[in-house]
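Reviewing the structure listed below.
Of the protein chains in this complex, one is absent; all others appear in place.
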Amino acid sequence: MSACHVYRFPMRDPDDMSGLADLLDQGKIAASDIKAVFCKTEGNGLNNDWTRHFVDRSVRATIAAHGGGDAETLRRKVLVLISGGSEGVVSPHMLVFAAAPAAGTELGLALGMEIREFAPGDFARRNHSIATAEMVRAAMKAAGAKDESQVGLVVVRAPADAAQGVTSPRVRAAVSLGVAQALGEIAGDIDEAAFLKDFSKFCRRVFVVARDDTTTQQVIVLANAPGGTKTLRIAAGPLRDPLDSPGVAAVLAKLGIDAAPQASPAASARIVASLSKGDPPGNGKIRGARHTMNSDSDIHSHRHGRSAYGAMIASVIGHSYCFVSGGAEHHGPENGGLVALIARADGSPA
Amino acid sequence: MSACHVYRFPMRDPDDMSGLADLLDQGKIAASDIKAVFCKTEGNGLNNDWTRHFVDRSVRATIAAHGGGDAETLRRKVLVLISGGSEGVVSPHMLVFAAAPAAGTELGLALGMEIREFAPGDFARRNHSIATAEMVRAAMKAAGAKDESQVGLVVVRAPADAAQGVTSPRVRAAVSLGVAQALGEIAGDIDEAAFLKDFSKFCRRVFVVARDDTTTQQVIVLANAPGGTKTLRIAAGPLRDPLDSPGVAAVLAKLGIDAAPQASPAASARIVASLSKGDPPGNGKIRGARHTMNSDSDIHSHRHGRSAYGAMIASVIGHSYCFVSGGAEHHGPENGGLVALIARADGSPA
Amino acid sequence: MSACHVYRFPMRDPDDMSGLADLLDQGKIAASDIKAVFCKTEGNGLNNDWTRHFVDRSVRATIAAHGGGDAETLRRKVLVLISGGSEGVVSPHMLVFAAAPAAGTELGLALGMEIREFAPGDFARRNHSIATAEMVRAAMKAAGAKDESQVGLVVVRAPADAAQGVTSPRVRAAVSLGVAQALGEIAGDIDEAAFLKDFSKFCRRVFVVARDDTTTQQVIVLANAPGGTKTLRIAAGPLRDPLDSPGVAAVLAKLGIDAAPQASPAASARIVASLSKGDPPGNGKIRGARHTMNSDSDIHSHRHGRSAYGAMIASVIGHSYCFVSGGAEHHGPENGGLVALIARADGSPA
Partner (left out) sequence: MSACHVYRFPMRDPDDMSGLADLLDQGKIAASDIKAVFCKTEGNGLNNDWTRHFVDRSVRATIAAHGGGDAETLRRKVLVLISGGSEGVVSPHMLVFAAAPAAGTELGLALGMEIREFAPGDFARRNHSIATAEMVRAAMKAAGAKDESQVGLVVVRAPADAAQGVTSPRVRAAVSLGVAQALGEIAGDIDEAAFLKDFSKFCRRVFVVARDDTTTQQVIVLANAPGGTKTLRIAAGPLRDPLDSPGVAAVLAKLGIDAAPQASPAASARIVASLSKGDPPGNGKIRGARHTMNSDSDIHSHRHGRSAYGAMIASVIGHSYCFVSGGAEHHGPENGGLVALIARADGSPA
């Protein structure tokens, strides 16, 4: 069982590893404690953007140089999630998730990780969902979560293979529904026919990225579990559309933070991480009003979507360290998405 | 003295004049009642976008075809303000401002208009500010506003001449400060040295667009004045930055609408118009966090800025008919902007 | 039988109708002589660009204002082809094709036009091809072309209906193959199975644009026919890829112009019109070298393609009035395209 510490660092540029390096240099954590590093970077976040690869390499090189072992091996051991595109108010930043010994029985932020190899033929199939559900259960156990209700968010870096027709959207669908099943959010068997079709089935506590560079799937469960880091709590919830500030406020309320319409400066400072998924509504409308995010030939819909969700969430939490991500298939309700927030307890040190 | 009616129509595409045409066909108003038409359209809103010219022509042709007289003459008589760029959640729409006879002494939405020719040599000079202040005072009188406190927003379509070095930012500076003086928001003489330099001087109730196609300046004062349209009210206020949802909520509060964090569906439906100005902060930061809106080589900073302000405002007012506009020099505090909202009184018919 | 005059005007901006207006004002031609107006304009030429609609309206309004009758009726009578996107060196310009009485028996530029209504159910089907072939034969007759060898280029403005799944590429396929059959460039029956599949079937003298705004198809045959304008000649030929400067030179050679590598200034000045079709090769390669035009998330492949073809053609003909257009399905060889050039005879007045 692992308690989980979370560190957030602003990034001056995509290659700014100073926060991570300092953390390791100062001995606050050991390289081997690091379970995940998320970076929200500049660049367009689309298929001609190599910022992602650049930063992925820099992160692993930095950990390796601080006693983390071989940079190549770290690919498998650490969930490195680089997400390009800091549109609008979104501020480039890094989140480091580090394991610590569990202590006591009080609830606090805990982390469990599970890693498995997948056969390309299984990608985005029913088996992928089923195996993902198993991984979630194992990671829950590793996190020390007593039951599904203690789970805050499940983060998955999943393998895709666009060259073989296994597209990222389909992988995200298979994985999200597997997580939803493991968390008891959907009932019954996984049916492939629902993938990218039946959006009434979705997960409220999942964040999947699909990547073509691997056959390894990494699953991390973040939970409020006995023995976790007492000063940190996680909560998540669905967003019905890109205007759903009440949805964000509802998640903040679970963390004891009031936003009417915005968290106070003191409360805002307690919000360590905001992880969200959401896309421009595919039906071309938001509450009946036409939007143009899917028909703008000059700006990709993903860039519009990240900007919109980022600005809305930031306007509620009071700062712009928002890890926004597109590709929200079966993540929250159709035409919507979800947000997870991690906050320090009131009065705990920054 | 003129009461003011405001009509809002969604636009299916930039050439969708159906709302305006129906309004005139059905005889709800006469063509000669129309004082202003604002359209928030698709396109990039930048200098290679001709959507603006296209829609400007369509609006005038529609009014002309409904008894409004010559389309060319309408340029001067009607303030046609086409603003390109419906980024993110922002929904393309049209706002029609029509004059009606003033009635009674109760406060309600009123409109006063003033039109003047300017000599190119005066554009963006101190004289421009001074003449603008005079125009505001005349328009206030036309609107029947008793004093500055009754003024909700001053909209100005001002002449610029980039070819002669009279840039739009400088025109907006000169005009904003002229309006600020007329409204008593700044004291003392207008000093050209403050233009685009001293951003501690600004106006809280102004919306200026500068256009290279004219030497005519049109000023419209929207006020809550005796005899105005009783069912409509206007309020405005500054926004400290693109995250300032509390600033939007404060304006809503003046209209009797609660947003914690968002106006209820019923209250949201009462909000007829949202007019805002704001740019990506020029210092590259929002509450200390770096943003990348000014260094993204693929998306213009204006497009980032409109998306950010639109998403934030929409998340408070509960719908996405947000008339967002960049070029906010001396409009609200430095690195911020302002918003004006027009709402129907509770219980008044849609 | 109609001789054909061609006028080319630079456009200072998309609304610059001065060339066309002067032509009519000066009485060089009558409004009723105008059979086609082509404009290569700014804007991105993609689906959020309304420059096209703006210019289309301006062209018709200008002709109408000069005795051309009702602007709406002109939609059917005149082939107005507005093509957005003047990327790279390409210079915005207008081409006016006007009919004149045929005279004598010497060969010269002649024009024949045919207009028909289509039922939406027939769009992009075999019937569309067959009817197009009939229209080409009728237009050839109208142009006075003795046989297929006298045909220089067939320009078609064809109806599409994307909302009903009749996409522009499919319409261009059906129409191109219909033209190819009429010109004897392909043998045998039209087979729908070849549309967008069998690119070994193609036409070498066709320029199709598909538009969602109409059910009318307009076909214009430009030919070197007896009685045509003696001082003008047209020639066309295939381009194997975006580097095919020898292909352009081969077309110039048919017009008696040498390009080794470029037409001389005097010869360049004789080249009145350059009409080309071409796309970035779909196989991702040009002569074995990878290109990135189809995977650049910031610039649309159509924009890359127009820039590439425009620069190559301009470098051969010696000026940048190149009417480049994407959407070259079955226009010239697979992964290539075609070009048609109209030039004045040596010594004829400009």
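As written, the chain order gives the labels A, B and C, with residue 1 at the start of each chain.
Just so it is clear, contacts are C-beta pairs under 8 Å (C-beta built on N, C-alpha and C of every residue); 3 or more make two chains touch, one makes a residue touch a chain.
Everything numeric here is computed off the predicted structure, so don't read it as measured data.
K.L.:
Considering the entire complex, write down the shown chains that touch the omitted one.
P.N.:
A, B, C
K.L.:
For the chain that's not shown, point to the residue among B:58, B:245, B:276 or B:292 touching it.
P.N.:
B:292
K.L.:
Which residue from C:59, C:190 or C:308 sits in contact with the chain not drawn here?
P.N.:
Only one of C:59, C:190 or C:308 touches the chain omitted from view, namely C:308.
K.L.:
Pick from C:36, C:249, C:328 or C:342: which residue touches the chain that isn't shown?
P.N.:
Final answer for the missing-chain contact: C:249.
K.L.:
To test your reading of the contact rule: which positions on chain C touch the chain that is missing from view?
P.N.:
Residues of chain C in contact with the hidden chain: 10, 12, 42, 44, 86-93, 242-246, 248-249, 259-262, 286-287, 289-293, 295-296, 298-299, 303-304, 307-312, 314-316, 318-321.
K.L.:
Across the whole complex, list the residues on chain B that are touched by the chain not included here.
P.N.:
Within chain B, the residues that touch the unshown chain are 44, 46-49, 292, 295-298, 300.
K.L.:
By the contact criterion defined above, which parts of chain A meet the unshown chain? Give residue numbers in ascending order.
P.N.:
Residues 13-15, 42-43, 48-51, 53-54, 57, 298 of chain A touch the chain that is not shown.
Everything below uses one rule, namely that only the chains that are shown with their structure count from here on.
K.L.:
Measuring between mean CA coordinates, which chain is farthest from chain C?
P.N.:
A
K.L.:
Compute per-chain Cα centres, compare each with the mean of all protein Cα atoms, and return the closest chain.
P.N.:
Per-chain C-alpha centroids compared to the overall one single out B.
K.L.:
Mind checking the centre-to-centre distance between chain B and chain C? Centres are C-alpha means, answer in whole Å.
P.N.:
About 44 Å separates the centre of chain B from that of chain C.
K.L.:
Which residues does chain B have that touch at least 2 chains other than itself?
P.N.:
Residues 42, 298 of chain B each touch two or more of the other chains.
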